[in-house]
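For reference, the structure is listed below as structure tokens.
Omission of a single protein chain aside, the complex is shown with its protein chains in their original locations.
So, chain A:
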């Protein structure tokens, strides 16, 4: 088992990083009144860990016995029936799914699953706790229509099910949903917190940590705890005993993006654009989300860019990120950003150096 999974705190009591939130959640659940919850925060901050620990607190160990289901859904949407397959992870008490996997038909899947859940209302031995939890990941990727219909369903079935929503940015969740949930912001852990966690793992694994090494991993992790632990483990495999100045290998796709960035800086022509397209395809095939590619590419480009262009380039990156969300095929939009950058950069070069 990877260390990330191995040292994941299973109960709210054991949580180190967001102790305060954990304690609050515990109080909330123990009072038997659980509202809809919305967890938001940057990746690798511990949202999911909190949620799973919370579920365990609510339902006991039964919440951990999950099974994976790839179930075909048949949904009657007025004039036509939609058939789609969706992978869900469920225990007797909760169902977890990624509604954004359903693409543009997410609206129907959310409604349908909630209805389905509401039909089979579980009763435990005491006849209490007559609700199930629906855990929706990546709510921010839900389409506007889906979010709208989610709001109605939330109201209608609130007696029989609770929603736990999880997303990176609450700004993409509509106001209506946010106001119906208890919002829990999960901050990215600070460097000190990451170091603390790494030291904890090192102690458990009985490893010798040279001073400053954990801090270096933490600073490279971009305040992402998961990444920090993963790269810690890689370092362990790479070389042990650790040395303080040991190289921490970057992720291959990130390296690849920075390669693309230097390609773009070197030459600005349709031919080069075509080459870049091929490399972007390579990233997409490996399921790197296009938003993340665009973000990383922008940060790589900004590193090498003259100060006066930064504003404009950021503007276009934001523009095409928005377009990407509206559109269907991400490559068009990433490529448009690259082309725009090339065009800006080229005219800048001509203006400066003639």
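Here is the rule we go by: contacts are C-beta pairs under 8 Å (C-beta built on N, C-alpha and C of every residue); 3 or more make two chains touch, one makes a residue touch a chain; residues count from 1.
By our rule, contacts and distances are computed from a predicted model.
Asker: The chain dropped from view, which UniProt name applies: "Cell cycle checkpoint protein RAD17 isoform X1", "60S ribosome subunit biogenesis protein NIP7", "Autophagy protein 5" or "ER membrane protein complex subunit 1"?
Answerer: "Cell cycle checkpoint protein RAD17 isoform X1"
Asker: Decide which residue listed in A:152, A:315 or A:346 touches the omitted chain of the complex.
Answerer: Reading the full complex, the residue touching the unseen chain is A:346.
Asker: Any idea which of A:24, A:92, A:143 or A:299 touches the chain not displayed?
Answerer: Of these options, the touching residue for the absent chain is A:143.
Asker: Extract the touching residues of chain A with respect to the undisplayed chain.
Answerer: The list for chain A reads 1-2, 5, 8, 43-44, 48, 66, 68, 78, 87, 89, 96, 98, 101, 104, 137-138, 143, 145, 224, 226-227, 230-231, 233-234, 237-238, 249, 251-253, 255-256, 259, 262-263, 266, 268-271, 273-274, 277, 279, 281-289, 292, 320, 323, 326-329, 331-333, 335-336, 339-340, 342-343, 346-347.
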